[in-house]
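With one protein chain held back, the other chains of the complex are shown just where they sit.
Labels run A and B following the written order; every chain starts at residue 1.
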Amino acid sequence: MAPMIALFSDFGLEGPYTGQVKAVLLAAAPAVPVVDLFADAPAGKPKPSAYLLAAYGTWFPPGTVLLAVVDPGVGGARGAVIVEADSRWYVGPDNGLFELVTRRGSAVRTWDIVWRPQAISASFHGRDLFAPVAGQLARGVFPSEPPRSSGIGRYPDWPDDLPEIVYIDRYGNVITGLRAGLLPDGTRLAAKGRSFHRHRTFSDVPMGEAFWYENANGLAEIAVNSGRADTAFGFTIGSPIAILR
Amino acid sequence: MAPMIALFSDFGLEGPYTGQVKAVLLAAAPAVPVVDLFADAPAGKPKPSAYLLAAYGTWFPPGTVLLAVVDPGVGGARGAVIVEADSRWYVGPDNGLFELVTRRGSAVRTWDIVWRPQAISASFHGRDLFAPVAGQLARGVFPSEPPRSSGIGRYPDWPDDLPEIVYIDRYGNVITGLRAGLLPDGTRLAAKGRSFHRHRTFSDVPMGEAFWYENANGLAEIAVNSGRADTAFGFTIGSPIAILR
Partner (left out) sequence: MAPMIALFSDFGLEGPYTGQVKAVLLAAAPAVPVVDLFADAPAGKPKPSAYLLAAYGTWFPPGTVLLAVVDPGVGGARGAVIVEADSRWYVGPDNGLFELVTRRGSAVRTWDIVWRPQAISASFHGRDLFAPVAGQLARGVFPSEPPRSSGIGRYPDWPDDLPEIVYIDRYGNVITGLRAGLLPDGTRLAAKGRSFHRHRTFSDVPMGEAFWYENANGLAEIAVNSGRADTAFGFTIGSPIAILR
């Protein structure tokens, strides 16, 4: 049995989507707790979401099932997949969302989800298709068919690290798709006509000063001590970042 | 024991209201899981909320207790009720919120809540009155007194389907109070000076195109593929919709 199911989506929490997903999981795997990891991943944007998921998903203990749904093509031709990467299970649409998890994983297997429920809506596969599959995995029922022979992600043109803003948090800090551990000491980040020096954390810079730092999940994040980087500089999801060494 | 308690309210999740309701439910029915269905039902508006509740509440398994609180008259003269409709239990204010559940149900009974807690606030009956009653129902303790003899809803002037926007989701899709299954093929919906054709789902229309479709809980919903219908057309809760056949 999985230690937990973590939800990663653009569904929001207050409306009907996440609640219905949880009701399905409760029926499918009543003994497995569910935690909300992201409910506000970039809406309808699998690419920045993929970098977020890779950074945050691996924080969870082995055996965790990550139900990940950012799915603008729902109801269309895109596939549905299970990915096992380094002992964690990922379930969701085959639209690039698992590209970085796959690329960075050292032991990765992928299965197409061929099961279909008796009734399936055209617009909410998170509830009707992915949640039942995630619940089954969480109960410890793993795929019995052989995995896809092509284990490689299919978005080879996506970079290993994305020099863009992939998330804006509620404090106005802006998270990039860059792993901070790969950026040498002294690296500055440049965006919106100015550059940002690296510091350890907020309390190491004066009030009102902008800087970048390695956030608690390893991504480079631009912030203003006691201020909002998003509104101060006009950052949005997708704003490009340059790396200055 | 109920399979779950589902919360339907305008309380929001981040502030103190839903959390306190859950703390009361935890004490009253510790073994029954709680899921958030809507925490952002139209604030203070029982009428549109009633159409949402009827569409989404019936999605839950029989035995579910729906704690439903959109209660602008809290602390005043409005009553408090338990409604049993087709094996689901609804608890909340007697202000029209259960009118459509009652009207559409095939086996409906209604009880006035006469119990009062020792201490009751003037402004938060969701926590002080409705949650303890919902918890008791969830534990399987059902009303022992006979139901109201008048089983009929008291808002006969409300239509069976509401041709208005009753909810705007986080993608900017706008949900009407119209059951899509009752609208003949070829029906167009008109609003804000233009009309919308029916399609199956997002991926069936070009990027940027507006359309309407049957959403995953059976309501007619207007959306823009990869866009926001709310801001594109100026929809708000209560915007009227015309049905063109």
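Note that a contact is a pair of C-beta atoms (placed from the backbone, for glycine too) under 8 Å apart; a residue touches a chain by one contact, two chains touch by 3 or more.
This is a predicted model, so every value here is computed, not measured.
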Absent-chain contact - pick from A:Ile120, A:Ala216 or A:Leu244: A:Ala216
Residues belonging to chain B that touch the chain removed from view: 10-20, 22-23, 26-27, 30, 43-44, 72-77, 121-124, 127-128
Footprint left on chain A by the chain that the document does not show: 3-4, 6-7, 12-13, 33, 35-40, 56, 59-61, 167, 169-171, 200-204, 213-217, 226
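Heads up, the rule we're going with is that only the chains that are shown with their structure count from here on.
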Interchain centroid distance [CA atoms averaged], chain A/chain B, Å: 31
